[in-house]
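Just below is one structure, and these are the notes that go with it.
For this view, one protein chain was removed and the others were kept in their places.
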C-alpha cells in the first residue's frame, strides 16, 4: 500500500495491512494558531503531518489524520491565546481527544501508536490522554503494545542547530514562527510562506514566570517570539531530512519495525 | 482574500478580513470511518470540506479545519463502531471539541459560525457543543451572533433525489457508502474512489431498534448499508452544485451575507 | 407477579423474579416539556410509560421508573428549549443518567434492558449512555446481555399512519403535540387532554438548518409543530394496540422471551 | 389551578401561574432502593412526592416530577448498594441532575425551588447541585431567588417521635424500612405495604466507620436497619399531617408565600 | 521505622515496610476554613493529622499527607462558604482527589486505607471517591483490600461528651470552633489558639432547611456555631487519648493489625 494516509485509504486495505503484521500508526498533532504575518495558521499540523508521512514511508507505518486544533497558545511559547486567529482547545478536550483516538486505534489491533507533536503547548495533555487510553485498555509494562510521544524538534540534532543558527539558537520555547518553522515551511509548503511579510526583531524577552491574564504588550507585534530572519528552503530540507532519518531510525530500533 | 482555508491563511490577513466586516466561518465535520471497499475512510470530512469551501467562495466566508474524527458509527446509519478502520470519539469529547472551537471563534469576533456536518452520527453532539458554547459566551436570542448547524444532505432537493435514485432512495440513514457519497466522491476526489471494488447488494434491512452490542452479522460484509451501484461523477457534480447553490442562498438570506 | 412497576414492587419479589429466570426490564424515557395548550408537560414520559407497561405485561418484563426529564427541546422537533415549561437536562447529564441506570440493572443480573424512548431529542444521548454502560461492564458481542433502544414511533406501522393521517403525515420530527401524541393521550390519559384548548394551524415550516440561539418567532404560538386536529381516542387506541403488539413481537423474537 | 403536578399541567397554564406571581416549585427526590420485604422499592420518591403535593396545596406551590433514582445506598443508612433491587446513581450524575433541573426552573422565572428529599444519601449531592445551579445563574445573597433543601424527617417533631417511638427512636440514619417509613406508607400507599412480610429484628448494630466494600453480613437479611414493628396507618397520618403543617408554616414564613 | 509520615519517609524504606507485610495507611482530611477568631484556619487538617499520627503509632500504620482543602463550608455545620478565609473545593474536585489518592495507594500494594476525616462537609464526597477508586481497581467484597472512612468525632464516647459538656452538647453539626475543636487544639497546637479572642455566644439557632444562597446574618459574627467557652487543654488531652485508644482498637480488630 503506497498510500500512507489512513483518511485516503479504504478500510478493507487497512485490514489487510493489519493482517499482514504491519503495526505502527503515526498520529500528527498541531494547532490552529497565529504564526506571524509570514506563516499560515495551520503551520504546526502541516509540519507534523509532513514529517509523519515521510517517516511513515521510511518505516512502513500509516498516518492518522492530524489533530488540527491544539491547546491554548501560551505567551512564553506561542505568543498567547489572546491573539486573533489562535483557535484553541481546553486541556480536558485535548486529553479526551488523544485518549479516544489512541484507544480506538489500539482496540482495532494497532500495536504501536506514535504521537508526533508539532505544537509546543500540546505535549503534557497528549501525555495524559495516552496514559488514560492505556489504562482504559489495560496495557501494562509487559504488553507488546505501546505508545511513543515526541515533539519533532526533539529530533533536531546539535549539528543541524549549529548549521542553521550558528551560535544564535534562541531555545525551542521561543521557536514560534522563527527560523526552524519558517525554513521547514519553505521546504515543505513554499506557496504558503510569505517571506516578504516577515518581520525582523530580536527574540522576545519574557519574564521567568507565566502571568495570566497575559500582558499583551509583551508579545512582539508580529506574533513571533523569534524572527524568521535567515530562513531558507535549504535549511528546511536539511532539517527535514535529518529529523526524518533519525526518527525513523529510532522507531525501527525501539519498535523492531 | 482568495484563500478560504483558515489553516492556509496567516493571522494578520484573517484580522483584516474580520476588520473589513466579513463575518462567517464554516466548520466542516466528518469522521474516520470505514466506507466500504470503494471509498476512503476520510470520506465524510472530505465531502463536508469540499462543500464548505465551495459555499465559502460563494458567500465570502472562510473555512475552519475539518473535524476529522467523529462520533461512533451506529449500525443503523454507518454499519457500526465495531468495524476495523472506524476510529471514533465518545460523545463528551465531540461535544467539547465543538464547544471549544465554536466558542473560540466567537470570542475572536466571528459573528456567524456555520457547522456543516458530513457524518450522520455527529449531529446531536455538535448541537450540544454549540448550545454550550453560546451559553458560555452569553449569546441570547437578541444577539446578532448565531450558529447554524446542518448536514449537507438536508440540502439535497427532491429533484436531485429523483434524478439520482428514481424511486429507489433508501433513506439518509442508510446512505453510507451508497450512491450519494460515492457520486460526490467521484466528482470531488476521483482518485480515491475504486469503483471496481464496490459491492452490489440490497440495502441493509435492520431492525427498528438499536441493539447494543451490535449483532455484527446484520451489517453487510461490504460495510455499506446501501450499494453504490449507479454512482457517477455526473450525479456527483449535479448534487454538489445543487447543494452549494441552495445552501449558499440560504446563508445569504439568513445571515445577510 | 402481576405488578410490573419496579417502583411498586418490593426487592425480595424482584429477586425471586430474577431467580426464576425472568430477564427483561423496560426503561421508559420522556421529558418535562411544553406540549401546547392541550397536552400536559409530562406527555412524553406518560406515553412511554404506558406503552412500556403494556408491553411488559405481554412479554413478562418489568418496568423501571421513567426518566421524567429529558434533553433540551430543539426548535425543529419540539419547539425549542426557550419555551417556559420546558425543563431540560444537558447532554452529559442524560448520558450519565442512562449509563448509571442501565449499568446498575445489568450489575444486578438483568439480562436485557429495553430503553423505550418517548422524547425525540433524547435518542442519541441514551445511545451513548448505553454504550458507555456496556463498556463499563465489559459486555461484548459474545455476551448474552444486551440493551435495545427504540422510540415508540419507530413501531407505528404504515397502515396505522395511513389510517390516522391519510396522506397528511407531517414527519416524526414535527409530531410534537400533534395527532399522534394527542390521540394516544386521549386513549391513555383522557383527563389530561383539553381538546378545547387545542389550536389548529398548519405544520410549522422550519428552515433546513438548526439556528442557535433560536429565532423564537419560528415556533408556532401554540408550541406545537403540527396541529392536533383530527385526534381521537379511537385513533389512540388503534395506535397503542398496534405498537404494543409489534414491539412485543419484536422483543419476543429478539430476546427469546 | 387545582392540579399541583407540573407533569400533569399544560405549559400555558404554568405560564399564567407564573405571570400571576406564584413562585415556588417543590422538587421531591427519592431513590429506587430495596426497602425490605414489606415496602416497595420506590418508597422514598413516593413519600417525598406525597408530602410535596400536600405542602404545595397548602402554600400554593407546584410540584416538579420526583427524582426516582438516587445516590448509592450506604450500609449505615440504607443497607448498602450491593443489595439487588437498589438501582443507583453516581454522585456526579445526581449533582448534575439537580443542577440542571434547579437551574432550568430558575431560568424560567421560578423564584423559589424547594428540594424536598426522601432518600438519606442524596442530601449532600443535592446541595452541591443547587450550589452550582445558583453559581451558573449568578444568584447571590442579594437576590430574591433562592433554593431551600431539606429532608422531610428534619420536620418530624420531638412530640411526633415520642408518640410513635416512645423512647425507642433508633436515629434517622437507620430509619430505613422502619416505623417512620412504614407508617407513612400505610397512610399514603396502603396497597403497596405488605405488613405480613415484615421482619422483626433489633436495629442493626453497625461499626462507627464506613467500610468499603461493605461486609454484606452486617446488613440484616431483611434489608431494613430497624424493624417496622409497631407501624400503623394512624402513626402515618399523624406524622404526615405534622410534617406538612410545620413545613408549610416554615415555607410561608421564609418565602413570604 | 519510627517516622510515620509518608512525606518524610524515603521510598525505599516505604517499600521495605510494604514488603514486611505492613499494610495500613491513614489519610487525614481537613479544610482551609474560618474557625472563628481564636482558632487557625487549618484546624480541621491539623486535628485529623495529629490523630492520624497518634493512631498510626499505635497500630503500625503510616500517614499520608493530609488533604488541606475540603468541601464548601455549609451554614448549618461550618458557618457558610461565603465567609472570607474559607477556601473550598467543589464536590467533583474532592471526589477525584480522594479517588486518585486512594486508588494510587491501593495500586502500590497498600491493603488498607483509613480515611480519617476532620471536616464535617467532606464526608459524602470522600465516600464517593473511595467507592469509585474501589470500582476502578475491581475491589469486590471478597477482596482483602478495603477502605475505612470515619470522622474522628464518631469516636468520641458518651463518657467523654458527658465529661466535657455535661448536658450541654449542642450536636456535632454545630461543633465548629466550639469546645471540642478548641480543647483538642489547646492540647495539640496550643501556640495557635488565642482563647482571649474567643467569643461567647449561644449556639446558633438555624432553620431546619438549608437555604442557598445563605442569609449571612444567620451565622454568628464569630463564625462559630457554638462557643468555645469552657475549652481546656485537659479536656483536649482526654478527648484525644480516648479517641486514639478507641479508634486504634477498632482498627486492630477490623483489620487484624
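Think of it as A, B, C, D and E in the order they're written, each chain with its own count starting at 1.
By definition in this document, contacts are C-beta pairs under 8 Å (C-beta built on N, C-alpha and C of every residue); 3 or more make two chains touch, one makes a residue touch a chain.
What you see is a predicted model, and the numbers here were worked out from it, not measured in a lab.
A.B. asks: Given the contact rule set out at the top, which of the displayed chains would the hidden chain touch in the full complex?
C.D. replies: A, E
A.B. asks: Just one of A:32, A:105 or A:149 touches the chain that is missing; which is it?
C.D. replies: That would be A:149, which touches the missing chain.
A.B. asks: Among E:4, E:26 or E:101, which one is in touch with the chain left out?
C.D. replies: Looking across E:4, E:26 or E:101, the contact with the absent chain belongs to E:101.
A.B. asks: Which residue, E:37, E:170, E:207 or E:230, contacts the hidden chain when the whole complex is considered?
C.D. replies: E:37
A.B. asks: For subunit E, which residues lie in contact with the unshown chain of the complex?
C.D. replies: Counting over the whole complex, subunit E touches the hidden chain at residues 5-12, 14-15, 18, 32, 34-42, 45-46, 64-66, 68-69, 83-90, 92-93, 96-97, 99-101, 104-105, 108-109, 192, 194, 197, 223.
A.B. asks: What does the interface between subunit A and the hidden chain look like in terms of residue numbers?
C.D. replies: The list for subunit A reads 72, 74, 82, 90-92, 95, 114, 121, 123-125, 127-128, 130-132, 134, 139-141, 143, 146-150, 154-155, 207-216, 250, 254.
Just so it is clear, only the chains that are shown with their structure count from here on.
A.B. asks: Among the remaining chains, which ones contact both subunit A and subunit D?
C.D. replies: Common contact partners of subunit A and subunit D, which must touch each of the two, are absent.
A.B. asks: The D-E interface: which of B-C, A-B or C-D repeats it, judged by over half of the contact pairs being the same residue numbers?
C.D. replies: B-C
A.B. asks: Same or different for subunit C and subunit D, when you check if over half of the residue numbers at their contact belong to both copies?
C.D. replies: The interface is built from the same residue numbers on each side, given that over half of them are used by both copies.
A.B. asks: Of all chains present, which has the mean Cα position farthest from that of subunit E?
C.D. replies: With centres defined by C-alpha atoms, farthest from subunit E sits B.
A.B. asks: In angstrom, rounded to a whole number, how far apart do the mean CA points of subunit A and subunit B lie?
C.D. replies: Computed from C-alpha means, the inter-chain centre distance equals 26 Å.
A.B. asks: Residue numbers in subunit C touching 2 or more other chains?
C.D. replies: Within subunit C, the residues that touch at least two other chains are 90, 92.
A.B. asks: Sort the chain contact graph into one of these: line, ring, star, complete or other.
C.D. replies: If you draw each chain as a dot and join those that touch, you get an open line.
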